[in-house]
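Here the complex is missing a single protein chain, while all its other protein chains stay put.
Each chain carries a letter (A, B and C) given by its place in the written order, and its residues are counted from 1.
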């Protein structure tokens, strides 16, 4: 989905997100937090890739060209790409792909080499393989839970293999929490830095409600929407 | 508004109504009861005339050609036209015009002579003058509260005048309750029979919930949706 | 292929072929829905509350729409049990023969009236599979509080009627103090509980500064109350061992499933019947699909099966 969002597109940085009101059903009052895969500051557009998982995303999928809504953003703190020295390993599961590929764009701009792992349940749900290649990824490795494309198994299988073949200074990952926990464990064990982009149920998206809490390793919680969504993997209580 | 309702159009009789679900806002769950001005059994369509008074009718007004919904009907008991000997006086206020003109159609078919009074707040809200004439009304008299068309004042002013000029065996009326109360008083004083089509907040429209009660002169209540909407004016506790 | 799951449940002695029931006051006396679907496919229907003598109910308007719900103040208008049985007895006897249970609701203003009504049903209504004691209508009393507003008052009504009938007695509860009142009713021999009745609420026309209904307050029902109903069924289920009929804002099989997981043995469809008269059979179908999806062979496995 491409969204025209004047003013917003130029200031979004990779890993940030937007909070989108989807019209059509006033009995659903909350917005939908969505990452973006890329922005086009000239056309003032934002490219969003999403999976239909419930009522809100289903409504989103029924929106057509020209339909308007409101969007809050930029939300959150994105990838800390200035801390990435490379080579970097980017690992995405499912709808974690858009923010991971937004990071790839940023690394490309900085001239930092990177490889990409893209995982999905099944081949039909894969997204971004071509884009990852075109953004200059050294390798693009695919995994599917059911083996319909690439390696059969979770992304962690691919990560372990690739760690054997190349030394990654940094790992950036976004996907289901159990996957990220696994990737983070492998990354930290390998001595890499690790940034994770967390997902939480969110109400406001701008730090006013405390409903998007991420448990910290040091105790207590931080807000996914303003302190994150990107955290240092060592901060998080997995 | 013209609604395509196969099966329903041929069996609706004048004074009955339909209960229409208006899509687009699931936070509004009830249907909207609407009378009809006429049906076209061949085209299987129903002609509805309505005023935008709240959220539901506003949504209805935004529906376009080809939009679909569900409708319950036929609801209620219509005019008892077989009890009308004529000449009849038909008195409509505001959106009471459609069912009154549906009655006119029925009288035309039966060859019973009738006159029509059409009242509205203001000229712009008048509806059905041409139709009433084309349905063979002897006289069509218009009243507006603000005098922008026809007689300035309520329909009762016109009714009193007309009663002086012609003997009406029957009066049929639909409109705001205070207006109908006035018309009924005049009709009964004049020795006419009087049928009134009542409006109530309705939930089901088919006799299951008891929310559409009309107080009876003899005590107790009847259901507007199944015992009515047309009642004998003498039955009703005004 | 999995075999069809068993859907039969036992609501305190009322043996239902499936868990779907209808909420009193939202299903007329049953026959109003025969034109829309075969009512006998339901596990039970609960008829509109009737009292020993006829009641007029409240003046119009009795309904106002609010966000994701409606408010009503019907006030238990009913023709009295005698007229009810005369008008609808034949239909209801037939319905019972067709395999659908008939639960007759008992209304009253005083203990005496409840007792008389229960006795009249016993005398005149052989088609009744059970009685539902409505001690929670928010729209009838003078002061605003229903007959069963406290554990003590609720227990008194139950105690008074218990000896007067051998039929299963379900008690319809108000949406407050659920654990305390549930315990009191179980102790007095209630066979089952049904909850929730509508939630007292208020809607004001801000232009005229008057209530949008003929009384200052009225009962809220519909999707808006569903999460509150689920909580209350869960609260009741934790403290009593008699079965519960879950009621409140059910418009889909998933809504019904939530109530069952929270502890309901049966589930009544209410306001949804009025908005779409084919709701109940649709919800039944969706509920069956869910039971199958859960891999259960019997819906009873799922009652109260929420993991907390």
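One rule holds for everything that comes next: contacts are C-beta pairs under 8 Å (C-beta built on N, C-alpha and C of every residue); 3 or more make two chains touch, one makes a residue touch a chain.
Just so it is clear, the structure is predicted and the values come from calculations on it, not from any experiment.
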Contact residue for the chain not shown (choose from A:5, A:18, A:202 or A:233): A:202
Option touching the unshown chain, where C:99, C:126, C:163 or C:227 are the choices: C:227
Missing-chain contacts mapped onto chain A: 21, 26-31, 70, 72, 200-204, 206-215, 219-221
Contacts of chain C with the absent chain, listed as residue ranges: 66-69, 71, 176-177, 199-204, 206-207, 209-211, 216-217, 220, 223-228, 230-231, 234, 249, 254, 257-258, 261-262, 290, 293-294, 302, 305-308
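Throughout what follows, only the chains that are shown with their structure count from here on.
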By mean Cα position, the chain sitting nearest the middle: C
Whole-Å gap between the CA centroids of chain A and chain C: 48
Separation of mean Cα positions, chain B and chain A [Å, integer]: 59
Multi-partner residues of chain B (at least 2 other chains): 26-27
Chain C, residues touching no fewer than two other chains: 67-68, 223
